[in-house]
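One chain of protein is taken out of this complex; the other chains stay put.
This part shows chain A:
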Amino acid sequence: MVKKYLILDDGTSFVGEAFGDLSTATGELAINSNLNNYQESLTDPLYHNQIITFTQPSIGNIGINPKSYESILTSAKGIVVHQEENISFSHLKNLSLNSFLKERHIPGICQIDTRALQKYVHTHNVKKASIVNNNDAHAFDQLQASVLSNQQIQSVATPKPYLVPGSGITIVVIDLGLRESIVRQLSKLNCNLIVVPWNTSFSEIKNLDPEGVVISSGPGSPEEIENSVIDNILEIQKELPLFGIGLGHELIAIVNGAKIKRLKIGHYGDNHPVKKIITNEIVYPHQAQDYAIVTDSVDTSKLIITYVDLINGTVQGLRSRDYPTFSVQFLPESALGIENNLDLFDEFIESVVAHRRVKYEL
């Protein structure tokens, strides 16, 4: 077994064994407490440039399958697990996690007590980490000197628009680092999708004549995004039904005057109960956030808070009082075992249909 080290930017190091690619990597450390969905996380552009730690102790046991990609190109920088599994009876499996990582040149480290690591990270201010072959002073110097990119969206979003044909309503999806699940859900509802790059202008979108717009989730900070994107959303909101997810939700909040803060500890998991205020229902959606809306900054004359995280109190959903615009912080296309409780895409399409009626009849 080849030894490998996970070193943290506060000088701590954890020793483990190498798997996957044998290279080294540096990135932001994300702690993911999902019980499943490791393939989805590894391929989700949301984790761009991050080293993902899975606290679920056994990872790899259903291999890699063609139906679970969130994007074809992988975004994560590295993976930290407790036990790497290579035994599978999944009928979907055609590739093991280990060979997948090797092929994608993603280094992994296993035999790490990831729950202890999580506890450590939650009590210390750790942001950056490296997976390295030696935990010497040089490695720590390099980790300290590394600068994390603030051009996240640009590196993962599609550079060109493309069509995902369907027989139903035409929807424009603004790609800020699109997860394929969003496309899957909208395709299930027969939407005719046009996916456009993150910086597409409002007039270009309008000329495509969509009946609604979805702003995708994506990596990075909502505060680093160009002002033109914010101005675009302001225009879209006035004219078309709009649905924002993750980063898209944060941007809609900014457009409507709310402030964003960075969470002390990013939250990646599906273990938080989230309350749907209008019906008092509780859901456990898949959450992945480093940023959150400052609750006090939400202007209640413009926005209604629709979902709230019951563990940390963060705003998880918003709706405009004046326009058919709504958004959620969590990822509405996947929830643990209770898929049916999250019908936000149906809600969006129905609000598009209602808006069409208002537009043509009044």
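The rule is short, and it goes like this: a residue touches a chain if its C-beta (ideal position, glycine included) is under 8 Å from a C-beta of that chain, and two chains touch if they have at least 3 such contacts; residues count from 1.
Assume contacts and distances are computed from a predicted model.
Asks: Please identify the absent chain by the protein name in its UniProt record; candidates are "NADH dehydrogenase subunit C", "ABC transporter ATP-binding protein", "Bifunctional protein PyrR" or "Diaminopimelate decarboxylase".
Replies: Matching the unshown chain against "NADH dehydrogenase subunit C", "ABC transporter ATP-binding protein", "Bifunctional protein PyrR" or "Diaminopimelate decarboxylase" yields "Bifunctional protein PyrR".
Asks: Going by the contact rule already stated, which one of A:Gln287, A:Thr314, A:Gln329 or A:Ser351 would touch the omitted chain in the full complex?
Replies: Touching the chain that is not displayed is residue A:Ser351.
Asks: Give the residue, chosen from A:Pro222, A:Gly244, A:Pro285 or A:Pro324, that touches the chain omitted from the document.
Replies: Touching the chain that is not displayed is residue A:Pro324.
Asks: Identify the residues of chain A touching the omitted chain, counting contacts across the whole complex.
Replies: 277-280, 304, 306, 319-324, 326, 340, 343, 346-347, 350-351, 353-354, 357, 361
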